[in-house]
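Every protein chain of the complex appears in place save one, which is left out.
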Amino acid sequence: MILYLLKRLGVFVASVAVAGVLVFAFMAVLPGDPAEVALGVNATPEAVAALRAEFGTDRPAAAQFADWFGGLVTGDFGTSYVTSAPIGPQIAERLNVTVALVLGGMVIALLIAVPAGTFAAVHHRNPLGAAISAFSQVGIAVPAFLAGILLVFVFAVKAQALPSGGYVPFADDPAEWLRSLLLPWLSLGLVQGAVLTRYVRSAVLDVMREDYLRTARAKGRGRMGALWRHGLRNASVPVVTVLGLQLATLLIGAVVVERVFVIPGLGDLLLNGVAGRDLLLVQGVVMVLVAAVLLINFLVDVAYAALDPRLRGAR
Amino acid sequence: MLSVEGLTVAADGVELVHDVSFTIAPGERVGLIGESGSGKSLTALSLMGLLPEGVTATGAARLHDRDLVGVPEKRLKDLRGSELAMVFQEPMTALNPLMRVGAQVAEVMTLHGVPRDRARARAAELLGRVRLPHPEQVARAYPHQLSGGQRQRVMLAIALANGPDLLICDEPTTALDVTVQKQMLDLIAEVAPALLFITHDLAVVASVCERVLVMYGGRVVESGPIREVFTRPRHRYTEGLLAASKLTPRGTRLPTIAGSVPAAGTFPGGCVFRNRCPHADTTCEQAPALTGEGHAHACWHPADRG
Partner (left out) sequence: MRGRLNASLVTGGVLVGIVVLAALVSFVWTPHDPTLVDAAGKLREPGDGYLLGADKFGRDTFSQLMVGARTTLYVGIVAVGIAAAIGVPLGVIAGMTPLGWLSELIMRVNDLVFAFPALLLAVMLGAVYGAGTLTAMIAIGVATVPAFARVARAATLQVMVTDYILAARAAGRRRAAVAFRHVLPNISSVLIVQASVSFAIAILAEAALSFLGFGTRPPTPSWGRMLQESQELLFSTPRLALWPGLAIALAVLGFNLLGDGLRDYLDPKLRRIRAER
């Protein structure tokens, strides 16, 4: 078990490092020297050279990378060439918003998918179960930002019950914070819930056919009792995999949903960075998002080991 | 103790088991023999109330004075695992892979009212009783850490936990190595209170049971004491079955059974065996009844009249 986790941890750390190289290399091919861009066309070569030295972009790429990546470990994302503001604090501030958005969406997705998927599996032979399957199929076809627009139309435009966008920090007003995040959560959660419902349904269906459920019933458990006591944990093993993928999808989906609801999260920061040609900022945000996806994969592996004793002895 | 009367199992209007009747006395060990598709497993599952979705049983089956067929699940599940227990064919998949073995044995006791700590202690005892070495250690193991034979012993321990009156075994040794089979059979014969033993293997049934029911096409075609049925088979199917096995009576070689078992629902009317039977004639278009005291058979042209 320890060995398995150490190996997974190793893979995670190595992946983050390689991803860092990729992100850095990718942004390094960006045409245009940041110093020239910052000073404009009329700058003297001496001024450009001086600024280059200040940015550190006159050094070899390897040194620049080591500097940047080394800084990441301590939370130092460098200083923007465009706005001269340190990038780390901006990312930290925005990350809070995005994480709240993603986790809330995930909770809603789970609250929908686990009961609905289980119900659809248990009643897979009757119309209600089939209806849930059909409904989830439709939900999968709706992108989160479209769901967001629909929700805005219903709850903000028609019912005028919730704000159509904007964000109120929790510290300012918890109630307004909740109201400002409710529709974004729903737009992420409803769509992901639909996707997840299908996976929960098929996982529960698979488990229902397992011999050990029959054994449980032979012991004297009822159909639902056996499923509850022996089925759900087994069904959760494949669902956790999907959950990891979903979480990654949600993180990226949040980028778009932030745009719909004008929420100042990481996605908003990223898009602003691209618009302002703020290379180092984009690089930092992309790195954080990629590292987050890799971290989720790692956590899924850990969850596996916790759930399934067969993995604990493995590798 | 167990009496089954006119048990019929059907799915989507197709009868898979037809009008099966038999009894098992306390302490008696009865074999139920037949090829796959003969309905022997469905017969057992319908006694347990564990038929797959969409498959239903009618008729009557009674354990002591309690009905087993046509009763709501709620009442059946109190019997399962306490008075009536079952060991299945496939030990590799029959245990929950995410739960320790001891807990799975203890579960069947707590379900039927044994206090938790008492059940836990009993679980280790039971694992010892089914001759698992180091029962304390086994109790802490997960199923994947045990061999197939060991897992089947665990299943047997679960079945015996609440001291059932009847143990049903469905091909309990088929999935096991030959060397392990014998030990397992001896163990079952030793610990079973009363036994309904399902198998396709004639040698196995001969070594464990006293009485045998031969099933074909969802019907009991012959029944009686093992010795009699195996040395003087009456039904032509039993005769062919014995001929095909190594237990050929008196060393004679009889022709093996022609053709193969038809798919469910495609058995001929009348005698279900007549399309494969060398002795079939027009009489066989009428279904023969299971007749005879002690050694009974359902055949118009029984073998070995003398």
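Letters A and B name the chains as they come in the text, with residue numbers starting at 1 for each one.
In the analysis below, a residue touches a chain if its C-beta (ideal position, glycine included) is under 8 Å from a C-beta of that chain, and two chains touch if they have at least 3 such contacts.
In this text, all values refer to a predicted model and were calculated from it rather than measured experimentally.
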| item | value |
| --- | --- |
| Chains still shown that are in contact with the chain withheld from the display | A |
| Contact residue for the chain not shown (choose from A:95, A:140 or A:162) | A:140 |
| Full-complex contact with the absent chain, from A:1, A:18 or A:224 | A:18 |
| Per the touch definition above, residue among A:157, A:224 or A:306 touching the missing chain | A:157 |
| Contact set of subunit A toward the excluded chain (per top definition) | 11, 15, 18-19, 22-23, 26-27, 29-31, 137-138, 140-143, 145-146, 149-150, 152-153, 157, 164, 195, 245, 248-249, 252-253, 255-256, 259-260, 270-271, 274, 277, 279, 282, 286, 289-290, 293-294, 297 |
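Here, only the chains that are shown with their structure count from here on.
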| item | value |
| --- | --- |
| Subunit B partner contacts - residues on subunit A that touch it in the complex | 125, 210-212, 214-223, 229-230, 233-234, 307-310, 313 |
| In the complex with subunit A, residue positions of subunit B that touch it | 48, 50, 53-54, 73-74, 77-82, 85-86, 88, 90, 93-99, 107-108, 111-112, 142, 144-145, 155, 158-159 |
